[in-house]
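Note sheet for the following structure.
In this view, the complex is presented without one of its protein chains, the others remaining in place.
Lettered A and B in written order, each chain numbered from 1.
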Amino acid sequence: MKKTNLVVGGSIIVIVFAAALIGAIGTPYDPTQIDAADRLAPPSWSHWFGCDEWGRDVFSRTLSGAAITVAIAGLTTLLATGAGTIVGVSAGFLGGWLDKAVVAVMDALLAFPALVLAIAMTTLLSGASLAPVIALSVAYVPYVVRVVRTGVLTIRQADYITASSIMGNSAAYTLARHVAPNVVGLVTVISTAIFGWALLAESALSFLGLGLPPPAASWGGMLSDSRNYFADAPWLAVVPGLAISFSLLGVNLLGDGCRDLLDPRMERA
Amino acid sequence: MAPGSPILRVDRLQVSTLAGRRIVDDVSFDMLSGEIVALVGESGSGKTTIGRAILRLLPNGLACTGGDIALRGESLTATPPRELRKIRGGSIAAVFQDPMASLNPSLKVGRQMMEALRLHEDVDAHEARLRCLAMLERVRIENPQRCFDDYPGKFSGGMRQRFMLASVLLTHPAVLIADEPTTALDAIVRREIMEQAVELTREVGTAILLVSHDLGMVAQYAERSVVLKGGRVMDQGDARQVLLQPRVDYTRTLLDAFPERALAGGGSTRRSPLVRVRNIDVAFRKSRKSILSRKEYVRAVRDVSFDIRSGEILAVVGESGSGKSTVGKALVDLYKPSRGEILFANGIERSGGGKGGARTRPQVQMIFQDAGGSLDPRMTIKQAVAEPLRAGGIAAAAERLRRAKDMLAEVGLGDDMHDCYPHQLSGGQRQRVGIARAIVGGGDLIVADEPVSALDVSIQRQILDLLKQLHSAYGLTYLFISHDLDVVEELADRVMVMQRGCLVEIGSRDAVFDDPRHPYTRALLEATPRIRRVAPSRYALASLTNRHADPPSGHRFDVPAAEPPEHAVERACMVEVADDHFVRCIPSVECGGTAGSREEADSEDLP
Partner (left out) sequence: MMKYAASRMLLALPTILISLFMIFFMIRLIPGDPAQIILGDVDDAGALQRIRAELGLDKPLIVQFLLWLRAISGGDFGRSIALDSPVGDLLFSSFSVTALLVIPAVAIAGLLSVPAGMFSAWRQNTHTDAAVVTAATAFLSIPSFWLGLIVMLVFGVKLDLLPVVGYVSPFDDFGEGIRYLIMPVMTLALVETGVFVRLVRSSTIEVKGLEYITHARAKGLPELLVARRHAFPNVMGPTWTMMGLALGGLLGGAVVIETVFSLPGLGRLMVEAVFARDYPVIQGCMVVIVMSYVFMNLVFELTAPIICPAVRYS
């Protein structure tokens, strides 16, 4: 019972990653191949999820979209968590004016809703192939910094940090040996959350037309295009929507599972 | 109901977990009207569970699986919830351990007080208010009106426990379940609250079920007592008889585990000082309410001077907030004194204000109250004990681990445990690890901050024995910080008493315990019921022997001010009242005696 979230969420994420891998290696059809004969073809044995307004295979585009979305969300998570952890740990542990400056800048960044910041960033980065990744990373770094810094401040109060300083250990040693290993759990939880947010935000950016440029397949873009046809070809709206929801569900369950493991208080009988 | 028949009867009560494990097993006892009955036992004895079972507020996962609880002859186990709610707070009231947690921070004190009263009796708001105010006055709350209309947030633990007591007694309950009601409080407040509780319940005719681990307090206040172990009744009867002339083995082992003063009087020999602490002040910046208010400082330690002599156990006693822990932390260099100096025998000096001396740490080690919290959860205990050796300059990891394993074996932790993580160990075992880590590096001075106060009596006994054994085996010096006078009486060679950041009395253990002079020391000793062995298997409550203490001639005792003006001139000084026994005094005649007496204190033991 206690690990249901972890198992179900983990399985969903494995499926999504597998889909992304297939999408990257090779799909049944070329996801960008236009075929006028199959225009808006409903789901069938040859096209499991039907075809879109250009006659492109939706199943192949979904897999290919998975590859793009997972890659962007994954890179964003790595970048944001990596940078955020370094900044958060140093600010929290060293304190002083560095900490004050970091907090002030992060508070200012947090005043922008992440999506707004990402949208604004895309105008600066227009054209760059990694634009969504950089824009989203900048938007999420402050969240990581805040969580990690608070965690480090809590750990710094712990008696075992006091004990380490009484032993005569240097600050650098204490940081590496006692503080860092104990923020790992926290970083895991926040990085799961960031992956979910980034996945959703990437879809939102593509939905708004600010993601990777067409003809690249992306779930948000597919959903956006489907709006013109959703009376005639509802599968065009259903498939990418389900793909996003399914992935997010997996991430959310996995996140809950991680938190339950780290904070057993919440699920105490 | 016939006179003399029990007001509350617990009959073969059984409480089990859902898995079927019995937490309370066949427990029976009666309570007469107005009587104080104590449930005593160590943690895991089921005493709290019995209290909750009577209220029928068992935590999730526990259920009453047998037996009966009857109030005035009527069974409570079958009462429907609606009827039960009439009884709760009406006939049966409860006070719990943690006063900081049992008042709702979002409701005004008065509102919470009136709640039960208005629920159980037909009174209007005005009358309820008047009755609450009267009751607050009865528990000696100074400004009842103001407290009544305020949120609990700003009050101390003692005040809150008074609010609780006042509010539960408003409905004149037949039974009051008091679950460790004073455990979280300091000795003097504890005594005041217990005395008030006894006095008030006598008046109202309420019977108290006192759930406690504190045998001294039970012997002092309870009429009858039920000794529990593992959910079973070991013995019950007249409280003093059960506890002071134990009939059963379990009570005997419990009492044998009690700290006891060794016959050889400690501290009489004068040894050379290892550390000399001179006039230190430690100040903290108050957390500001808003960025607009000005910076304020609290002087947690005020002008304290003392010596720690080589090889002795010097105990520091005092209430929470007395600055005793701060002194310890200044010695391990966690806090820098803002004034004064700490001089070590090897010539290393830590002066106030300066940043120097940071490299002197390894020779002073510390044992923490919360051993679990002092161990990194991600290190095995073997690694934890090996760690100080790294900073101590032992380069080879294999050598460090070998020494760590030897040390662990010495504190009684076998090979099979060396790869455990702290959370896999019991509280006592964790404290053994903490001790091993403090000693392994060969430090001379060990600062032990309440090392046994989180432990049950029997575990506490083992840790105390271990501390004593290591003390003599390694020739260590301890600064032993504790609020527990029993433990201090057993262990200490000398005792220093702190109040409000100041040292008020220092002397040999026998002098401080048998001939206390300062009014605060006396109040502390009077407030703490201590059980003492008088003959094999016969115990008595210790009481102060000297009835009255006169200040030394030309002086009067000085009680430190709670919040002295920032730049107040300290006129008090430590005066030697007997050999090696100093008390805080003020010269009663205005003359130049101050400087002289201070020198007297300072010059002791200087080579």
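Definition applied: a contact is a pair of C-beta atoms (placed from the backbone, for glycine too) under 8 Å apart; a residue touches a chain by one contact, two chains touch by 3 or more.
Because the structure is a prediction, the values reported are computed rather than measured.
Trainee: Of the residues B:50, B:71, B:93 or B:315, which one touches the chain left out of the display?
Mentor: B:93
Trainee: In terms of residues, what is the contact footprint of the unshown chain on chain B?
Mentor: With respect to the unshown chain, the touching residues of chain B are 55, 57, 84-90, 93-94, 96-98, 101-107, 115-116, 119-120, 151, 153-154, 289-293.
Trainee: Which parts of chain A are in contact with the chain that was left out?
Mentor: Those residues of chain A that touch the unshown chain are 104-105, 107-109, 111-116, 119-120, 122-124, 200, 203-204, 207-210, 220, 223, 226-227, 230-231, 234, 237, 240-241, 244-246, 248-249, 252-253, 256, 265-269.
The rule we apply is simple: only the chains that are shown with their structure count from here on.
Trainee: Provide the residue numbers of chain A that touch chain B in the complex, in ascending order.
Mentor: Residues 158-160, 162-169, 177-178, 181-182, 269.
Trainee: Could you please specify the touching residues of chain B with respect to chain A in the complex?
Mentor: Those in contact with chain A are residues 60-61, 332-334, 359, 361-362, 364-366, 368, 370, 373-378, 387-388, 390-392, 437, 441.
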